[in-house]
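Pasting in a structure now, in structure tokens, and then I'll have a few things to ask.
Complex shown without one protein chain; remaining protein chains in place.
For reference, chains read A, B and C in written order, and residue numbers begin at 1 within each chain.
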Amino acid sequence: MPIVEVKELTKIFGPEPVKALNLLAEGISKKTIFETTKHTVGVNRVSFTIEEGEIFVIMGLSGSGKSTLVRMLNRLIEPTGGKVLIGGKDIVSMNAQQLREVRRERMAMVFQKFALFPHRTIIENVEYGLRIKGVDPHARRDKALQSLELVGLKGLESRYPDQLSGGMQQRVGLARALANAPDILLMDEAFSALDPLIRKDMQDELLDLQQTMKKTIVFITHDLDEALRIGDRVALMRDGAIVQIGTPEEIMINPANKFVQRFVEDVDLSKVLTASHVMRRPETISPDRGPRVALQLMHDSGVSNLYLVDRSRKLLGAISAEDASDAIKRGRSLMDIAIRDVPVFRPEQHLNELFEVVSSTRIPAAVVGENGKLQGIILRGAVLAALSGGNEHNESGGEGK
Amino acid sequence: MPIVEVKELTKIFGPEPVKALNLLAEGISKKTIFETTKHTVGVNRVSFTIEEGEIFVIMGLSGSGKSTLVRMLNRLIEPTGGKVLIGGKDIVSMNAQQLREVRRERMAMVFQKFALFPHRTIIENVEYGLRIKGVDPHARRDKALQSLELVGLKGLESRYPDQLSGGMQQRVGLARALANAPDILLMDEAFSALDPLIRKDMQDELLDLQQTMKKTIVFITHDLDEALRIGDRVALMRDGAIVQIGTPEEIMINPANKFVQRFVEDVDLSKVLTASHVMRRPETISPDRGPRVALQLMHDSGVSNLYLVDRSRKLLGAISAEDASDAIKRGRSLMDIAIRDVPVFRPEQHLNELFEVVSSTRIPAAVVGENGKLQGIILRGAVLAALSGGNEHNESGGEGK
Amino acid sequence: MTKLPLDRWVERGVDWLSVHLRLLFDLLASIISGVVNAISSLLHLLPEWLIIVLLIALAYRLGRWKLALFTAIGLVLIWDLGYWDPTMDTSALVLTSSLISVVLGLPLGIACAGNRVVQNAITPLLDFMQTMPAFVYLIPAVTFFGLGVVPGVIASVIFSISPTIRLTNLGIRQVPDDLIEASEAFGSTPGQKLFQVQLPLALPNIMAGINQTIMLSLSMVVIASMIGAQGVGAEVYRSVTQLNTGKGFEAGLAVVILAILLDRLSQRLVGSDRRKRKGGLRQAAWIGGAVIVAIAAAGVYHNVREGAAGNEAGSIGETVGNRIIGIDPGAGLMKASAKALQDYELRNWSLLEGSGTAMTAALDKAYKAQQPIIVTGWTPHWMFVKYDLKYLDDPKGSFGASEEIHTIARLKLDKDQPSAYRFLDRFHWTPSDMEKVMIGISEGKNPDDAAAGWVKDNAATVDEWVKGIPPASGQKLKLALVAWDSEIASTHVVKNVLESRLGFKVDLLQVEIGPMWAGIAGGDADAMVAAWLPTTSIDFYNKYKGSFEDLGSNLEGTRLGFVVPSYMDVNSIEDLR
Partner (left out) sequence: MTKLPLDRWVERGVDWLSVHLRLLFDLLASIISGVVNAISSLLHLLPEWLIIVLLIALAYRLGRWKLALFTAIGLVLIWDLGYWDPTMDTSALVLTSSLISVVLGLPLGIACAGNRVVQNAITPLLDFMQTMPAFVYLIPAVTFFGLGVVPGVIASVIFSISPTIRLTNLGIRQVPDDLIEASEAFGSTPGQKLFQVQLPLALPNIMAGINQTIMLSLSMVVIASMIGAQGVGAEVYRSVTQLNTGKGFEAGLAVVILAILLDRLSQRLVGSDRRKRKGGLRQAAWIGGAVIVAIAAAGVYHNVREGAAGNEAGSIGETVGNRIIGIDPGAGLMKASAKALQDYELRNWSLLEGSGTAMTAALDKAYKAQQPIIVTGWTPHWMFVKYDLKYLDDPKGSFGASEEIHTIARLKLDKDQPSAYRFLDRFHWTPSDMEKVMIGISEGKNPDDAAAGWVKDNAATVDEWVKGIPPASGQKLKLALVAWDSEIASTHVVKNVLESRLGFKVDLLQVEIGPMWAGIAGGDADAMVAAWLPTTSIDFYNKYKGSFEDLGSNLEGTRLGFVVPSYMDVNSIEDLR
């Protein structure tokens, strides 16, 4: 069962939302609705599900309804229509007591504008959620300290929010949410004020949380790299509606429309694309053949290396043309001349991890799956072609040197 | 004359800053000072200059003093020590009237936390600076509308800030500063809440302003790509001090220390590095030699192509080994067999513009300067090696295939 | 447009309250006086120097040396000027009323902030309480609570509670939305939200409200002194009435010093500096709570001790709360009743002053519920027709013999209006006649109609009265009456006859008994038919003797006495002992 399920969720700002809701149902656009009725469509009939342990990233234009959507997940904003099921229970129809229970035990939120309590010290801010739950003072101080340490603000416990820099304040907000150890973390541009180093630490922290604690995280960001790095799935919003949902790669590689394409075009593809995206079919040979056959094969397919695999396609090594002709002269077997130190990658490794090796290796690196089977090889041209954003990368084909 | 000149600028937060200032002069660290005296060193003896028309980017860890530094430029924060010369006049020693004059006419600021006036509509917020200056109502309404349109918020004039999304609010803050048309724009994480598309628009807007109006811009950002894209120079701060100042490339390529290196390591190098960074020395031959010489040359230096240049090293074409041996057989001159459509780049082109061509060309692309002279060639391996962040790229050397 | 009889309503309402809510008022009064007495005796118990030292120490702990210095100088000055004791009295009063104001005001302010309907309901009420002049409700307050410190406290609370409520409300409403959201996002209960976020952030406003409450309750001390609350206020009032500005200033200065001290100490107790405020609010709530409990306990103790002296066993006295419901304090009946209480030595009985209306209202209420009640009564009265009642025997004759009702005219009426004079002189009827009219009125008939009805039904009698009297031609005539049911009946009958049979234009002047006599004596009214004699009106009769003409009785066989419903098992006043 998905942990969060959103069905036809809609929010309209204004005094008479139902009127605007009807217009919306008739398919009138957000802009027209605003111009005719002065009502703003915040979120427009959005549906999706989030599985437990998933990091669900929401991106989209400024004003497209991301914050509104996330705030409706814990009903800080009352939806105009639709349902939000948290663990199967509809949060919209809960009474105050139940809602409180959910907010206390299951969700915590990091706010876009921090929303720290100015009258409380940092540590008291971080303790807030625990205090609300009634955790006893010692335990909650400990947890809060841990949480503060996690975000790198140890030692500033007794300062007040207005004595901190913007990024520090944001981290306090983060620590406050983390201290609560909720099942679901709602993070509204939670890293926007952080520098790259701390941001990366925080991202790692999130990934850690997800893996070790199976936390579910809903994450709003404007940073594509960030979305790619931590997102299991990404939803792209525009004018209150979701334009596309999918894994980062799906969205990068198969943008649903021009808008999505424009949106993602600036991304650093080397962090998205993996070895499996750029690998080509290798020419292989089994060790029971002789060097002559190998040379012939190279010549036929116009390559200068062959990969030696056993019957289950396990990689044994590589054969270069020079070595093969040498072997013919000296009468040695393929096993004897096989180059054993072929660089090897796993198919899910990102391109940026490949650069160094691929740039310097003499023999194209091999891509080998979990089971040790050879799946493909990495040619420099293919890497560069993939980075250029051209779509030809997935076709396998020989290097035409 | 530089438009902004900062000399030994220092800010210490706390009730007795002078005491802490002395400690600082003794070389005690920020951390120790905080632990012993509870004073926070915001900015630590920073000096730099900014030329007119420059976009000066400040980056650094969260809490490193960026906001404090920028706020001292217009004396929103009173410096503890040091000088800030704006157009040659020390702002620290100005009286209230002069200071007001400078703030009205020469500088405008975009705030990290927006600081919009909640009791004013959007358009009134944008008009604020003009109103303060005493611009007459019609003119100021026009300017404000232009400015709002620039940031893409036309049509929302009469809303109030709390009815806008975070990014929209940030853009209102931007519009407010722009409407004032100041010489110097101080922008404190002014794009942090913007999505990539709008952010790019805004960056272009800034670049435009800089070029057409010769505005000077001081820009704080956490986004390395942004810094690279718009920054003429980048200053990197840590613990209140500036660690390194330089052009984006200088910093990427020659980080002053480990910290800077870590800071920039995640950057998409293909947007920083240029063809000139990765080009290798080409083996050339002049058209008055014969194919035999060419073949010999290729053999000696272990390459399979030569570049044909005239006496002033103007690129004429390329010679492949195959063609050369063919020419020997057929008795043709080098000019006859020269391949004329060698892909050509200019040295300042970024790597990401090279990918497509480099990945598919049979002959390594050439790098040709303004004057048409051949400066180098682009080898796939070198491109990949550069992207891997290894520092070996600037050494020229043959490709060892 | 006829004037709205608002004044009448109010007076009736007050009368009604004073009869029906007496228990509540007594309870309130004993609690408040208990608290004030507890504080005051505490303050008087400790020697001056000890209090001064304690307060200086507190001030030093809470504030800085500046506050301690002010405390020292201020208190020593009060001591030196000789206002120590009254200042302590005033402190007790002001502490009590500020405490009540804050304890009631904070929750009300919070309720206003939470709910627009509550706010809309309370705001005009606050305006009312703050601007209705204290003088207006001081008199009823005396009726309800007696003289002394209690009505003073109540008046102070009414006047000074407003700022606390208003500013608490305003402060809470000004807390930024995003912080409320943050608090809610963590699942705060409304209480948690209130105590952890709203109140701390509203604190500057709340403290401004409390400051104003303290100031205003101190500004009431002089007015409180006018109804007998002792203290510096009384000193001020006394000095000032002697045109002794200097002394008044001195006493006023004591008030000012007290105000500043109370204000600064309370502000510091909560902590106005956000940086130190942290536990402040909770701490203040605790301290406040403890103080309230302690004082309430002291008050209850004080009360119980006083009360224990009172009641014994299940006598009749107990069943009716040892009270006899009386009528207007000026009436002779009341005098006679007081005399009866004295004659029969009914020491712990009290005679409740009120009005005829209030008395019958109380009787009606008790009768319907078949509860015991003792009232002062007189015949003729419609109540004897309507209810089954009996007079208590009066073996000692305290109420005297039966009374007659006389007709009294101003001097020279016989000259000026001979027709009227002749009719009035002849006017004479019986108790049963009168009761017929009375019962009609008591059942809701307009007095004029009831009188007209009687005149129609008894044409023969009336013909007798007017036989041979030449009718007038629209001359004016003023009849005075006092608003007892019997007098309303008789006067309206007289009026009817004068108008319908004799062509006069009659104005009725309903007044109090004193002014009625004074009016006749002064010639402002022409006549009245309401002179109960020889008991009820005897004082006035004697006082104005010579300034009026007594036309003799118009009705005999009246009676005064204590009256009970016949279902009560008591027969003589002696049984009340």
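By our rule, contacts are C-beta pairs under 8 Å (C-beta built on N, C-alpha and C of every residue); 3 or more make two chains touch, one makes a residue touch a chain.
What you see is a predicted model, and the numbers here were worked out from it, not measured in a lab.
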item	value
Partner chains on view for the chain not depicted	B, C
Selected residue (touches chain absent from view) among C:68, C:182 or C:221	C:221
Touching the absent chain when the full complex is considered, from C:253, C:269 or C:385	C:253
For subunit C, the residues touching the chain missing from this view	1, 3-4, 6-11, 14, 77, 80-82, 124, 127-128, 130-136, 138-140, 142-143, 146-148, 159, 162-163, 166-167, 170, 173-174, 204-205, 208, 211-212, 215-216, 218-219, 221-222, 225-228, 230, 233-234, 236-253, 255-256, 258-260, 263, 329-332, 334-336, 338, 342, 353, 512-515, 517-518, 539-540, 543
For subunit B, the residues touching the chain missing from this view	71, 74, 76, 99-105, 107-109, 111, 113, 115-120, 124, 128-129, 131-133, 160, 180
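Note that in this section only the chains that are shown with their structure count from here on.
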item	value
Averaged-CA centre spacing for the pair subunit B and subunit A, given as whole angstrom	27
Approximate Å spacing (C-alpha centroids) for the pair subunit A, subunit C	77
For subunit B paired with subunit C, centre-to-centre distance based on mean C-alpha positions, whole Å	83
